[in-house]
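Sharing a structure, written as structure tokens. Questions coming.
Missing here: one protein chain of the complex. Every other protein chain is in place.
Chains here go by letter, A and B, matching the order in which they are written, and residues are numbered from 1 within each.
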Amino acid sequence: MDGQGVDVGAEDEFAEAVIRVVSVDGRDVGVLRWRGGWYAMRNICPHLGAPLCVGPLQAFLTVDDPAGDEIVVDPTRPMLMCPWHRWEFDLSTGQSVGGKERVKTYPVRVQDGRVLVDLGARRAATAGA
Amino acid sequence: MPEAPATPPLHDCFVRHGWASDAELLAHLPAGWREYMVLHSPRAWHDHLVGAGPEPPTPLTGPIATQPGYPPVPQVTSLAQLCDGYLGPAGVTRALLVHGTGLHVGGVPTVRLAVALTRALNDWTLERWCGEDLRVHALVAVCSQVPDEAATEIRRVGGAAGMAGVLLGADGVSKPFGHPLYDPIHRAAAELGLPLVVVAGGDVPLDAGAYPTGAGFPQTAVEMRTLAHQSLATHAASFLGQGVFARYPDLKVLLLGGGLGWVGPWLWRMDTNYRAFRHDVLWLGDDPPSEHAARHLRVGTHPFDHPADAGDAVTEYFALEPAVARMACFASGHPGAGPSAAAALGVLPGDWAPRVLHGNAEELFGWA
Partner (left out) sequence: MGLSTSRSVVYDVDVHNSWSSDEELAAYLPRAARERFATAWGRRLPAPAALTYSRPGGTTDRLDAAPPEGGRAGSRYGTLAAQLLDPHGIDRALLTFNPGSDGARHDAELAIDVCRAANDWLIDRWLDGGDPRLYGVLMLPTATPDAAAAEIRRAGGHPRIAGALMVANPLNRPFGHPVYRPIIEAVAELDLTLVAHIGGDLRSHGTAFASALPTTRADAFALVDQPAVHHLTSLIVSGVFEEHPRLRLLFNECGYTWLPHVFWSLDAQHAALRAERPRLRRAPSDYLREHVWLSSQPFDSAAGAKKVLGLLGAFGGMEDRLCFASDYPHHDSESPSQVASRLPRSWRDGVLAGNAARALRWPVEKTIVERPAAARPVEV
């Protein structure tokens, strides 16, 4: 880890709750600003390779009381649904719901108004939208 | 005297019992409904029942639900016939009576009559079948068209000696049995610790408004038997999908009359679809449907049809899905053409025997 990250754009270029796909060293990476947090994920579904970021993005839905009738919204957990098989991925961890598959996620930080995605060891030098 | 070698218990979860003559049931109806039924009986029996004629030579059949065009369901008609003709010779240690014709009584479209008939049916079962031979267990029949009435009936007789569960036969309103409409039935059964028992074929009566198979009424009796599992799958999926077991964590459901073969592939499909349609079934929580099924659903082995030369292949087939071993209960379908315990065990994987022959049924009904 280099601690730097790849600059993928200015903070104000990222609208709330909209995934913006950027190309970083040949890799398509989705970057998301969601309720004060930042998320980045590979734009490839680990199941069969679908363009994951085309899918709908929504807060995690669950139930508090399995014997009740109400659906509870957990706005702290952005979930991305694959546009093909409709599997869901928790963007906080990359983990799919109900399965072992995990989408690659990356740490994101904002520094001096710039959004930096940490791609890890295979750090890329350039980024383009 | 040396002890005889212990024979493993053999619990049969599917024996059809019925009445020889409708007159048996009439005796258990309240006076008004009895007179109503007499009025709707064939003339010779009518005259006999009002004291104006001799007993006709043929049994009374007709006022109570029958199925035109279908052969009568084979059923044992007396406790002696059951015990001496089957339980003793076959070495059956427990038998669950699930009704033959009686399966459809709760679906009689004249709904007040259906309620009265199911009460009479349960009193008849208790009087004629229960209490005398401890091997014999029975089910509370209900009129599922009116779930509150059904719950009342479950509470009325569900605690009686010999009653082991609640029978969901005729589906009077064409909703799958996991639908919240039936919550009063789920609740009453759970309160009394009684499993629900769904029997394929309950959808045949005219009032059900649905067909027993996926593409309209089957053209042949063979297809009716081969596809009987489809009805059970619809009901079973609804119990899972509606989260009934989240509301009633101890409730169990026994599915009879569709055999075992459908269960494995159906679990695979349920689990596959769970990942795409989780938001429909949030009540299942993190566990896939197959785990809920293994905990709460039990399935009878009847009918157990396969070609004589396919035994090894059938063994191989069942071994693919071990979850089914937790669910399978020996069910003969006696006196219909069903498997003997030996026939079923001949092809099920070898280590399934203790569960299938008695273990799963013991857990389900508390038959220690």
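Criterion: contacts are C-beta pairs under 8 Å (C-beta built on N, C-alpha and C of every residue); 3 or more make two chains touch, one makes a residue touch a chain.
Just so it is clear, the structure is predicted and the values come from calculations on it, not from any experiment.
The omitted chain makes contact with just one of the residues B:Arg225, B:Lys252 or B:His334: B:Arg225. Remark: the omitted chain is touched by one listed residue; of B:Gly18, B:Pro176 or B:Pro195 this is B:Pro176.
Among B:Trp19, B:Trp33, B:Tyr248 or B:Tyr274, only B:Tyr274 touches the chain that is left out of the view.
Considering the full assembly, B:Pro288 is the residue among B:Gly165, B:Pro195 or B:Pro288 that touches the omitted chain. Considering B:Thr61, B:Thr213 or B:Ser340, the position touching the chain not shown turns out to be B:Thr213 (whole complex).
Residues of subunit B that touch the chain left out of the display are 171, 174-176, 178-179, 203, 208, 210-223, 225-227, 229-231, 233-235, 237-238, 240-242, 259, 261-262, 264-266, 268-281, 288-290, 303, 305-307, 310, 313-314, 316-317, 320-321. In the full complex, subunit A touches the omitted chain through residues 48-51, 54-56, 81, 83-86.
As a working rule, only the chains that are shown with their structure count from here on.
The touching residues of subunit B, counted against subunit A in their complex, run 243, 246-247, 274-279, 282-286, 288. Within the complex formed with subunit B, the subunit A residues making contact are 61-63, 66-67, 71, 85-88, 96-99.
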